[in-house]
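Beneath this line is the structure, given in structure tokens, with notes to follow.
A single protein chain has been removed from this complex, and every other one stays in its place.
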Amino acid sequence: MSAIIDKGKESMAQKKSQRNHKKNSASIWRSAEEIISPESIAADTQLWNDGREFPASVQELIDRAQNANLNRKSFLTLMGASLSLAGVSCMKAPVEKIVPYVERPIGHIPGKPVYYATARVTADAVTPVLVKTREGKPIKIEGHEDHPLYRGAVSADTLATIWDLYDPDRLKTAFIKEGNTFKEAKTEEVLAAVAKKLTGTVRILAKASFSPSERKALAELAKATKAKVVTYDAIGALAEIVAGDEASYGSNVVPAYRIDKADFILAIENDFLGTWLSPELFTRQFASRRNPDKGDMNRLVVVESNMTLTGSNADSRLTIHAGSHGTLALALANLLLPGSPLAGDAAVRNTVSGYTPAVAAAVTGLTEEQIVALAEELKANKGKSLVLGGGTSSKDARPGSLQIAVNLLNSILGNEGQTISTKAALKKTNDLSDAKAMGDLLEELNSGKVDVLIIDRANPVYELPGLGMADAIRKAKTIIYLGYHKNDTAVEAHYLLPVSHYLESWGDAESYGYYYVVQPAIRELFDTRSAGDILLALAGSKQKFSDIVRQSAKSYIKGDFETAFTRALSMGYVVVETEGSSPARKFRSAALANVIAPKEALSGYRVSLYRSVAIGDGSGANISFRQELPDPISKMTWDNYVAVSVADAKANTWKMGDVLRLKTAKATLELPLFIQPGLRKGSLAVAIGYGQTNIGQVAAGVGRNAYELAIAHNGVLQYSAIPVTVEQTSNREKLATTQKHYELGVKRGLVRIATLEDYRKNPRAGHEHEEVPHPGPDGKSKAKGLYTPHKYTGNRWNLNVDLTKCTGCSACVISCYSENNIPVVGKDDVLMGREMSWLRIDRYYSYQTEEAEKADPDMVSPDVFFQPVMCQHCENAPCENVCPVGATGHSDDGLNYMSYNRCIGTRYCANNCPYKVRRFNYFEYWDGKLRDPQQFSLNPDVTVRSRGVIEKCSFCQQRISEKRQAAKVEGRELKDGEIKTACQQSCPADAITFGNIHDSGSQISAKTQEPRTYKILAQLNVEPAVSYQVRIKNQGKA
Amino acid sequence: MLFKLAKFATPVLGAAFLAWLFFAPPQRVGYAPEQPIAYSHQLHAGKHNMDCQYCHTGVAESKKAGVPSLNICMNCHLYGTMGYVDGKLSSELDKLKKLFAEKKSPEWIRVHNLPDHVKFPHAPHVKALSKEGAATKEACAVCHGNVDQMVVVSQQMPLNMGWCVNCHRDYRDQNNYRTHGVSTSCNVCHY
Amino acid sequence: MSAMENTNSLRIGKPYAEIDNDILKPLETFPTKTWWIAFLVAASALGMFGIVLTYSFFKGLGIFGLNNPVSWGFYIINFVFWVGIGHAGTLISAILYLFRQKWRTSINRAAEAMTIFAVMTAAVFPLIHVGRPWFVYWIFPYPNERGPLWVNFRSPLLWDLFAISTYFIISLVFWYMGLVPDFANMRDRLERFKSKTKIGQLLLDVKKITLRVISLGWVGSAKTWHHYEKMVLILSALATPLVLSVHTIVSFDFATSVIPGWHATIFPPYFVAGAIYSGFAMVLTLMIIMRNVFKMEAYITMKHLENMGLVILVTGMMVSFAYTMEFVMAAYSASHNEQYVFLNRLTGPYAWAFWVMFTCNVVSPHFMWFKKLRTNITVLFIISIVVNIGMWFERFVIVVTSLHRDYLPSSWDMYIPTFYDYAMLIGSFGLFFTMFLLFVRSFPAIAVAEVKADEANEELAQHH
Partner (left out) sequence: MISFKEIKEGLFSYEEPAGGWVATFKKPTDLLKAATKVRDAGVGRFDCFTPMPLHGLDKAMGLKRSWVPFVTLVTGLLGAALELLYITYIDVFDWPIVYGGKPHFAFWGYIPILFEITVFFGGLSTVAAVIILGRLWCINRKPVAPGITSDTFAIWIGDNLTKEQVENLLSGLGAEITPVE
């Protein structure tokens, strides 16, 4: 059966490790945790198993894991455990201990959350976040609402980092390889031992970093060991941009993309809403211009070969053949060139002149009219448009290939300096991924010249299987690995040095005009060090990394340092440069030589690799919540697959789940196929990030490593349109999708899309012919039933989702999991259809007209429609009527509540829910399934549900209660917008509104009265409290 | 004979069972575990008339009342003669001081223990039960009894659901629930 | 009628003592080999039931094939199936009594026993299908220390609780009161017996005392008979609407919901007809077996079997009519969701279940039009089993195909029963047959007093 969190069946393997903890007393900021005296709770809390009503309670789970590992530092010393008392009084009550603080930090009140501002740094971007801590332990990541740029936007991946912190498979201490096995050792000792070994030729392979301080530390290490530093990132999204910009403009920056300033956005093979750079920021910027009611509506056209999140949100999506993006870009340039600033540039003209619409049409599969119309639209939006290109699936054989073509377009259109600005850009980019240096390193390694190889958080063995990385690395005499997991690269190393999670360590980052201080929200859970501290220790420096951070900060912070630094800590960021327009850079036509743009149609099957929204590059793959987050488009969990077009599936009579064998010149990969609408014949797509062998119990063995298919051209990896031969094997695999059907979405009135044009003519466009319950005799009042409806007098909570803004990015889903202690069920149970998500995002494919549907039998360009569905809190809730024990009913503030402790689990409510949002705990998903320290990620304000009870969205009841109680204590009324549900809080598109419908001045009241608002299945007269707003598509003037 | 006995016994036993259902005292009432340090509320809150909030600092602003951290004890006991009997440090205080020196906390045994699926926020209750000008302990006593008279703290109230609900029912005010009313909806305590 | 009486007379024409011997003798002898084999098979199925049940208690309901759209599976199907089976017994004992159908007398005891065991089997399922069976007593509205916290009287499941328990208790009492004169008969017959061994004597004494207690000191006083007969009449009159109400309420579980395919006003009569249909089929199955095994051809005559065949024909057509009407109503509803559900039944992934149901329930009863077939025991036996297979599939179609594709296509999924689902299905037959086999060994399977009453009253009538 399935296990939660960990896929494997290993029991809680508790390793005892005694560690010393240094107090970082020199720093100004000290986490609450540091002030609490480190203390072993050692509570021999009676684990009281018999006759409990809820065996799994948050606190008890915490205790249980603590008992299993008493030596580990325990920080929840405060309120002890609160075991569940039996529902029946005659049962034996538990004995429970309270262990108070020795010295309580001032202002730290037990039971009240404390938020810390910090930032999450990835290879692509920096995301400002707030960390919610309770009694000194981080329990949730939230968006930073005060940040001027991000304004609370946060991605699913970032939200999931809370579980990275509590990943039981993390490197918890240092390891030394003895023979073929790793031996645990104290980090302190290993650091000292390793520092002595850094002699001879030392090479450092580091992951690209945004942190000035880490760069300093790295430089210090390089200086001390006379090492060469090679920065490298297999995805290299930023490096692609830099490569392109360097060639096109000779400028070494990653410009700021001002999506919110663009009226017209063209994305060519670019998934900026899903996986490119900082999708949460782009989503916020993009969605801020999706306001049909205010007449402010941008237009997004996406040209792509695979169906991505961005493509699914396009107002017009043009499906091209894989590998033809360069051709299309140059064809557009050809059409736009006359009359543009570059019209006089003969080199440009000569290059693009061969790309006539006819050529492009032949290569891309589009019609000439489509290409010409697109060019016309671009022309009409000169200076207000934005062309985006690049990303994993368009990474060509030459660095920056598509980027140069896109730069050309932007320069032609005069977008340079306007919607693409070098002001508040990413400037220090010289240590981004360097493919050439990587190639050199590989050579050095192969020639056996390298004595010591230090790998800082990179995973080349996994990411570069085609380059023979594992063999090359093994030739180094000493390999030191710094990282989070014992991953595929780490297992080759001789010394493993555990790197702390960003919530445990000091750090900083600079990006897009902001300087961020990364501050710890908790002291290290294990015997880990921040990467900076390790680098410094290896360099033999006596400095602390936190001091380096302070030094670095000095160059960004103006005024009195101590005051300003404290302020920077509380805010989490410092504004270095404000955004704005910049002078346009001059395009260098020589760059065009690097553009790969075939003039003839590519033959055979072409597979493009892409990053999935949930797993990304695979570094966070060991988190079951990421694995179980359904892909926004395919709704697949726990696996990667080959996305094939409907046309190919028809031609070859492939069925979902048939295993295909993809062969390149060097590699063979067997993967189940998934028939994905929105692809052209011959285009295939496979997600990377899967198929790791060593990262941990969860991710190891999930999916196949698609990096194997990548083709290396002198160290440059090609992910786009890799030619493959495809064979069907006789095997079949089950695909763990959470949504298997999408047909009938339109017919059932679920999919409601209107064009902006229609909407302007008729604000009720898209749902004019709505089926509604028969009204009362006066034609207006509620439908009359056997009874007179119940009247609510107090608050009445309603929620609205603006489907025009919603991109389906799934941040809300992860946020909901994190906030509400929702368990992950594992692949087996997802296959059974038992996923537990309280908030799911339904995805439907549709066409605007029936003719369009008939004209596209291979589903090359369907519309995609996302609809987040949570409990609708129906006023006439069908679920409430049928519960025999009254475990679910309506509260005085109009919520459909679910009392888990009353539920006996008849599942009648789940049956009778027309929205199917109720989830049943078929197994015990928490108790005994948590591996230390996963229990700390649970929200103590939410009951952990045991086996046999139903659960569902509560509109974040704990958040409502917290604010209401606070209002009561303060003797005031609740303010509108004071309560934010978890999904609302983290929605990067700001698509969710929540509030009191009885308050006529509230945002939600205004939203629900808008003509765009509709309710799903309104004809059932269940009167949902969740309303939706029709998705408006801006079809443009064409 | 047997029949006669059964004839009378059945209704009597049935009535006794029902009576037991209604009136049986919940087991926890009177629960007074031995604590690691024999701290006397009677001495502190009673004799010395300390306010509850001096130690239970979170009670008026948080969900949790909070058990005092040791530094609060040490506000008075670190220096001075408090806790000295006939010039000698009392053995209980000695324990405390030793723990404080070791930076360790005593492991108190929880007396008032609610199940995990019940959310009882102290602050709004204290706010609602406090009377103008009266000491906090009058509000606390509603649920905790007269702690200021207890040498060893014991549970005085059943703290079972029926007990909670009775009060909520009495003060139930659905129409004013927005601001200060009390509700008997399940989601008030269970979520 | 007279022609029929000649060929298929219900009159047994044996002395009363001989009737006693015919029916009660088997209870006084050691069980036959056939019985033992049957009992062992049934008991091992019951054992499997118990093992799977225990496992599911410890592991969780996840061991079954349930999932999110299909939260109810075999358990509820079995529940409705067994409740339906139960209905024939009450119908035979109560409704046919009210209609003075004399052919009921020789089958009503076994049919009632079948009712009780079927209801018991059925009642087990809703209790064990809950997620936390150890709290299942919470569905009773008893005063408690939680406030007190009550139940939701609007829930069809609570109605079920009241309906099933009332039905079970009333049926049990009715059946028991009917047994009292026969127990008295057995008690008095036992006076003749003496055992040679001490242990044998002890067992005999236990049996005697037990019979004395359970026969309630019955001596056949005309004054008691006088009230007793009234009681039988009243209980019949009460049981008739009761039996109709029970399956009506069971159908409310579905009919009061909002799920297309469930939400239908036709459900109550349709369920009742279906219940009678399957119940009679089960009675027929059991009677044919009993008749052959216990050599009771004199009591369960071809006339009885034929009549039951006719009932099956009539109720089968009623059920067919209901099926048709469901489709007609869906077609007429102008509701896409409603129409889709029925289209999905015909052509969807579970169409095979629908067509199995159709063949078994709609086609097979029409063989009963032919006298040759309905007086052929083999044909009757096969059809009785086929009908019950069909009726089980009817519930499968209702529960599973309606749930697996309801309103939002996004949540559609399939229900694939696991080994444990099948084990519980087979186990429920084990539970039922174990109880039934114990019954035929220990209780008079034919109501002796009633058979003799018919004989006597016919004799009286001839003299008048």
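A, B and C label the chains in the order they appear, each numbered from 1.
Assume a contact is a pair of C-beta atoms (placed from the backbone, for glycine too) under 8 Å apart; a residue touches a chain by one contact, two chains touch by 3 or more.
Every value quoted in this text rests on a predicted model; they were computed, and no experiment measured them.
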item: Option from C:L202, C:I234, C:V328 or C:I416 whose C-beta touches the chain left out; value: C:I234
item: Touch with the omitted chain, as defined above, among C:W36, C:F99, C:Y137 or C:F153; value: C:F153
item: Touching the absent chain when the full complex is considered, from A:P212, A:P630, A:P878 or A:G905; value: A:P878
item: Which of C:F74, C:W218 or C:Y323 contacts the chain that the document leaves out; value: C:W218
item: Selected from C:A163, C:I259 or C:V272 as touching the chain missing from the view; value: C:A163
item: Hidden partner interface residues of chain A, rising order; value: 786-790, 874-881, 883, 886, 889-890, 1023
item: Footprint left on chain C by the chain that the document does not show; value: 15-17, 20, 141, 147-150, 152-154, 156, 158-159, 162-163, 166, 169-170, 173-174, 177, 180-181, 184-185, 187-189, 191, 212-213, 215-231, 234-235, 238-239, 241-242, 245, 248-249, 252, 449-450, 452-453, 456-457, 459-461, 463
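Rule of thumb we're sticking to: only the chains that are shown with their structure count from here on.
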item: Chain contact graph, described as a line, ring, star, complete graph or other shape; value: complete
item: Winner on C-beta contact pairs when B-C is weighed against A-C; value: A-C
item: Geometric centre distance via CA averages, chain C-chain A, whole Å; value: 56
item: Residues within chain A bordering two or more other chains; value: 53, 87, 89, 889, 902
item: Two or more partner chains touched - positions in chain C; value: 145-146, 149
item: Parts of chain C lying in touch with chain B, wherever the complex brings them together; value: 142-149
item: For the chain C and chain A complex, residues of the former touching the latter; value: 59-63, 65-72, 126, 129-133, 135-136, 138-139, 145-146, 149-152, 154-158, 161, 253, 256-259, 336-337, 340, 403, 405-414
item: In the complex, chain A residues that touch chain B; value: 37, 39, 43, 53-54, 57-60, 77, 79-80, 82-87, 89-90, 93-104, 109-112, 793-795, 887, 889-893, 895, 897, 899-902, 941-944, 954, 957-958, 961, 965-969, 971, 973-974
